[in-house]
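A single protein chain has been omitted; all remaining protein chains appear in their positions.
Moving on, here comes subunit A:
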Amino acid sequence: MNFIFGEIAGILIFFIGLCGLMINKSILKTIMSLTVMESGIILFFITINYTPDSVPPIGQAQEAAFADPVPAALMITAIVIGIGITAIGLTMFMHYKQKHGITHWTRDREQQGRGL
């Protein structure tokens, strides 16, 4: 049995992002981990109903079966919403950094500038 296909890769990428969300202390890396989780979800969804030898769902029905258009239509909206979430997170991070001078979750103002 072939174990490398899109759904398993999507689950693995999602958990890599979740792991980064739990381990990293930097706010910027938290936002990056959210983006990694989101790409894992997108990969899972667009490969969820894959059948071999299917054609794109454009035009009249042909001899081959159509690919599933429903996850593609859902993921179009998910990608744009992901852009919005990343922009909101980065803007709030910049505001927080300018106001309090903090770039990590676990540091106060005196502990800044220690690298990672």
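Note that in this section a contact is a pair of C-beta atoms (placed from the backbone, for glycine too) under 8 Å apart; a residue touches a chain by one contact, two chains touch by 3 or more; residues count from 1.
In the analysis below, contacts and distances are computed from a predicted model.
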{"item": "Record-based protein name (UniProt) of the chain missing from this complex, from \"Multicomponent Na+:H+ antiporter subunit B\", \"dihydrouracil dehydrogenase (NAD(+))\", \"Peptide/nickel transport system substrate-binding protein\" or \"ABC transporter permease\"", "value": "\"Multicomponent Na+:H+ antiporter subunit B\""}
{"item": "Touch residues of subunit A, complete complex, unshown partner", "value": "7-8, 11-12, 15, 18-19, 22-23, 49, 56-61, 66, 68-70, 72-74, 76-77, 79-81, 83-85, 87-88, 90-92, 94-95, 98-99"}
